[in-house]
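Handing you this structure, nothing more for now.
All protein chains but one are shown at their positions in the complex.
And then chain A:
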Amino acid sequence: MGESHDSVKSKRIVFVTVGTTCFDSLVRAVDTQEVREALFKKGYTDLVIQMGRGSYIPLRSTGEDGSLSVDYFTFSSSIAEYLKSASLVIGHAGSGSIFETLRLKKPLIVVVNEDLMDNHQSELAEELAERNHLFCARPQTLYQTISGMDLGSLVAYQPGDATPVANFINRFLGLNDE
């Protein structure tokens, strides 16, 4: 009897982020019943959507009826806290967003926005997916990606190092005292 405390129930949060872009097709895809059910079946309890400049507004839900709880907001000055508390991140293909998530070692599904002209962003997402650092999907294939994903197949991304570039520049300019 009595209240059930949130601290006892462990939440598994899915955080969806579109950054500063407008990415209605992703928000729509995440807000479909099949995707929400797929996430729920995978053991996630909460869905938090950062919808940016999009015009499609998802439906809030408390999840009391035994389904995913859904919440959304437009922007935040820093999404770091949301990323840290997430068990799965579904994000747009911006490089800053991707590497911020990989640095926190969170499972990531990158969704490429096909409405963008000159979609060079997909190159980075596809390359990292080929190296098993994240999953890559399109809004239409998000459901299949979620149902079929095996988080154990993901390989941690080792952060890069700018020192070789700095050393090269130093050598080129004769700055090394050798």
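Convention: a residue touches a chain if its C-beta (ideal position, glycine included) is under 8 Å from a C-beta of that chain, and two chains touch if they have at least 3 such contacts; residues count from 1.
The rule is simple: contacts and distances are computed from a predicted model.
Hidden from the displayed complex is a chain whose UniProt protein name, among "Glucosidase 2 subunit beta", "UDP-N-acetylglucosamine transferase subunit ALG14", "N-acetyltransferase" or "Cytoplasmic tRNA 2-thiolation protein 1", is "UDP-N-acetylglucosamine transferase subunit ALG14". Looking at chain A, the residues touching the absent chain are 94-96, 99, 120-121, 123-124, 126-127, 159-166, 168-177.
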